[in-house]
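Just one protein chain is left out here, and the rest sit where they should.
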Amino acid sequence: MLRITGGRVYDPANGIHGEVKDVCISDGRIVAEVEGTGVRTIDASGMVVFPGGVDVHTHVAGAALNFARAMTPENQREAVKFIHSPELRAGIGGITPTTFATGYLYAGLGYTTVNEAAVPILSARHTHEELRDTPIVDKSCCVLMANNELVLDLLEEGETERAKQVVAWLIWAAKGYGVKAVNPGGVAAWKWGKDAKILSEPVEGYSKVTPAKIIASLAAIVNDLQLPHPLHIHCNNLGAPGNISTTLETMKLLEGYRAHMAHLQFHAYGGDGWNSLRSEAATLAEYFNAHPNLTADAGAILFGNSVTITADGPWQHLLYQLTGHKWGNLDVENETGCGIVPYVYKGSNLVNAVQWAVGLELLLLINDPWRIFLTTDHPNGACFWRYPEIIHLLMDVDFRRERVRKLPAKALKRIVLGDLDREYTLSEIAVITSAGPARALGLSRKGHLGPGADADVAIYNENPDRELMFRYPRYVLKGGQVVVEEGAIRKVVDGREFIVHPSFDENIEEYLRPLFEQYYTMSFDNYPVEMHRVEGADIRECG
Amino acid sequence: MNRADFIIYWGGNPADCHPRHFTKYTLTPKGKHVPMGRKGRTMVLVDVRETPSVRAADIFLQVRPGKDFEVITTLRALVKNQPVDQARVAETGLTLAQLQDLVGRMKNARFGVIFFGMGLSMTRGKHMNSAAVLALVAELNAFTKFVCMPMRGHGNVTGADVVMRWTTGFPFGVNLCRGYPRFNPGEFSTVDLLVRGDNDAALILGADPGATMPQPAIDHLARIPTIVLDPKVTRTSRLARVHITTAAMGISAPGTVYRMDEIPLPLRPILQSPYPTDEVVIRRIHEQVKAKPAWLPASFKKVPCA
Amino acid sequence: MTHTVVKNATCTFCGCVCDDMELHAEGDRIVKTKLACGLGEAWFKNHTAEHLYPDALIDGQPSSVEEAVQAAADYLYEADMPLVYGLSNITCEAQRAAVALAERIGGVVDSHTSL
Partner (left out) sequence: MITLTLKEQPRVPLEAEAISPDVMAKLRHDEIRAVPMFLGKRQRRLDDFFEVEGEASEDLEIRGDVGKVKWIGRGMTRGRIRVAGNAGMHLGAYMKGGTIDVSGNAADWVGGEMSGGLIRIGGNAGGQVGAAYRGSLTGMQGGTILIEGSAGLEVGMRMKRGIIAVKGSVRDFPGLQMKGGTIILGGAELRTGAWMIRGTILSLRPIPLLPTFAYNCNYNPSFLRLYAKHLQIQGFSIPHEEGDGAYLLYSGDAAVSQKGEILIWQPRASS
């Protein structure tokens, strides 16, 4: 039993905004009160107490990321090292941290739950293996569905009910938590560039299936299955100038459904080429603010190194074959074909400057913090361990303006960031880093400090330098155990995995089996991820 | 293999070494987008000699031994319409016309795949030969969809790559002496280490270097305390100080293996072994080591966070 | 003798890792394979569950696994630069354990890939 006393508590989900009060913990959960002997006390005077952070969209495990790890040994040499000790596994931080380092780095930041946002079903077993080696944090996975041909074929035939059964079966086979739609319809759409009509044009190889149909059908299916997290959508035309029209159109298709828009920054561009790229964050925010069915995460970029991992639609299952993990292939010119491209965002680059501004503009212009969450689409926009830099930019308008002034003069005409004077409060930071994403994920025991919640708590020294404050929490508790103290990992605990079990008709297997045997090189019976591979599974029945 | 209509096997003999590769994965199956199956695909075999795989190929290109890098580099230039020296091309055993034809076919493919075997990656040039294939494939993507994939020889060598990458950040040859992973092929790769005599103990898992490595490496294994875990008493076991018999993967030991395209598959062992699994024995050794005092100096224990 | 059948078994002989074998065993031997190629069939039939080899050997002399584990731990701990090599014919679970052990003994871990 534990009592955190004297700290200013930010628990926006329970209407607590910086009041000095005690937080009590027993058996890994928050409780109203603890009594008697054996109650340990943490004196949090002069500190602020947050619910543990929740990352709604990140890439920390699985085939693509693991491929990227091998591609950048030069980054690994420069990265933070985790030295082996009797308690800790060795690891490397940096742009694509190893699994152990990922757990330590997230916990070291005060984050206790992460959602791996792109899991191909065929290699879901791999993702779970890595998540099992990702310590401390709790995890969930979104399963890639919008380019699954079994599903698209059914949509082509107009068999929506069966498509729903297949989706449900696939989620359970992958031991997933949510459904992710990446670039629905795929590669063909990429080629059509910024044409706003693309969402209504048939996907290559189909006559009736359009990206629009995929989006609407999946949103409806996720709704019907009553999954805790709505459809998690990565819109078409990611990163392309002028893609704002595609994004707006996607959002219109989603009217009437709940949906989560991933890494919105990459989808809010105007202009008709790289030379005329401009921010359309204001347009996007205006629509978004008026549509409470939507949530989003920022997908902000920060200047510096990153690795962009492009999910390439229908070719998804072949991406893993773009391989040759020998160090010889680490030459940059070799990497573009692989969909994994090490990239440096530069402040002096006009395009990068606009991208940088768009992420922040969205966070500032979307007025309800419960609907926009802090992410960098790690590792695409920046590494997750740089979130404190973004928090600093959000909380300090003078600091932000100073940074804006350093951008190329040309960029200033294409952004509105310099005009925005909103400053986030600590309470709002608690919302965008924890309470909001927990709610969007439907994780009722995360993101708050009310009785019954998991005792995941981040305690920070109050410090006007917000970056420093959020970079080095004084304490981090996971499930009631102190895992981080003064910025160092003190104790390593295992994390759990949240998975959903949507109801489906068992007979769907009889429909799938022959198709599978025809088109897949893996045995049908070996396809579903076995339950025992999911460490600490927390299963939610639904539908 | 639902899509590939153009397949190149380079430096491999799948008919003998990966017997079902053609029929199950690449050539014969009627793919979703290649409904004609074998008839809808073109297969090119590049090798230094005629092997049984030639029978399955539409085109066989016989390259002189050790000239693969030259050929691939020439292809890279031709893909970009750059000039090459005809006489020096001919030294590779292939003519400029043959290579130009190949480039034309590659560019016109709807979806191309290059599978490269150990005949490429283990011959003179080694990793640079693999790098050359990757570079070529990357450049072909400016024209059409092209991918490539190494034909891995041993059972779960792909798994070893995958596991090492997520645990250490590097695919092989990882040095943990200073408490964190370091990578430098040539410095930390086994044959180099053993030939130089750098190690003072060795644990051999699921391998028989005593039968496959150069003699100086074997000699060093015999000099130092070597420990072998294997389902059989191998040649390495005979020169080792310690041998422990373990259950055979997939026969009597359960678990996971990775296919060469990095798809993980579960094992369904049919027999019950009288021996423990490798995993169990490794863990027991680990427990014993853990019981001893840590060798890392205390000054190492500070963990740099974030 | 007991006859057992396993379907969708995975063959780990080559890198293809086909997972559609049907295996038939009698007692401690595999007697029949379906869908396996020549190499796979030979590989399956080449392994048995018989107690053909001593549990462990120390300096060539049969010993218990217990003693051999202890000897292995002593050697690896005492060494300044131990090597963990191979990993291609063991499961991913064993590979994970091997990397953890390599860390614990402060060594180099390497696979066939480096050859």
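Going in written order, the chains are labelled A, B and C, and every chain counts its residues from 1.
Quick note on the criterion: contacts are C-beta pairs under 8 Å (C-beta built on N, C-alpha and C of every residue); 3 or more make two chains touch, one makes a residue touch a chain.
From a predicted model like this one, the values you see are computed outputs, not experimental measurements.
Visitor: Kindly state which of the options B:Asn199, B:Ser237, B:Ser252 or B:Gln288 is in contact with the chain not pictured.
Guide: B:Asn199
Visitor: Decide which residue listed in B:Glu70, B:Asp161, B:Asp261 or B:Asp278 touches the omitted chain of the complex.
Guide: From the options B:Glu70, B:Asp161, B:Asp261 or B:Asp278, the contact with the absent chain belongs to B:Glu70.
Visitor: Can you tell me which of B:Pro150, B:Pro185 or B:Pro225 touches the chain that was removed from the display?
Guide: B:Pro185
Visitor: Which positions on chain B touch the chain that was left off?
Guide: 66, 69-70, 73-74, 76-77, 80, 82-86, 88-89, 91-92, 124-125, 128, 135, 176-178, 183-187, 198-200, 295-297, 300
Visitor: So which bits of chain A touch the chain we can't see?
Guide: That gives, for chain A, the contact residues 71-77, 327, 330-333.
Visitor: Could you please point out the chain C residues that touch the chain left off the display?
Guide: So the residues of chain C touching the missing chain come out as 79-81, 105-107.
Methods note: only the chains that are shown with their structure count from here on.
Visitor: Can you check how far apart chain B and chain C are, centre to centre, with Cα atoms defining each centre and the answer in Å?
Guide: The separation of the two C-alpha centroids amounts to 19 Å.
Visitor: Could you list which residues of chain A touch at least two other chains?
Guide: In chain A, residues 84, 89-90, 129, 133, 325-326, 522, 526 touch at least two other chains, as defined above.
Visitor: Spell out, as numbers or ranges, the residues of chain B touching 2 or more other chains.
Guide: Answer for chain B, listing residues that touch two or more other chains: 24-25, 161-162, 167-168, 171, 176, 178-179, 185, 256, 258, 264-266, 290, 296.
Visitor: Would you tell me which residues of chain B are touching chain A in their complex?
Guide: 1-3, 24-25, 30-33, 113, 116, 121, 126-128, 130-131, 133-135, 137-141, 145-150, 161-162, 165-171, 176, 178-183, 185, 256, 258, 261-266, 290, 294, 296, 300-306
Visitor: Please give the residue numbers of chain B that touch chain C in the complex, ascending.
Guide: 17-21, 24-25, 122, 151-164, 167-168, 171-179, 185, 188-191, 193-194, 198-207, 209, 224-225, 227, 229, 231-233, 237-238, 240-245, 248-260, 264-279, 281-286, 288-290, 292, 295-296
Visitor: In the complex of these two chains, what residues of chain C are touching chain B?
Guide: Chain C reaches chain B through residues 4, 6-19, 23, 25, 28-30, 37-40, 44, 47-60, 65, 68-115.
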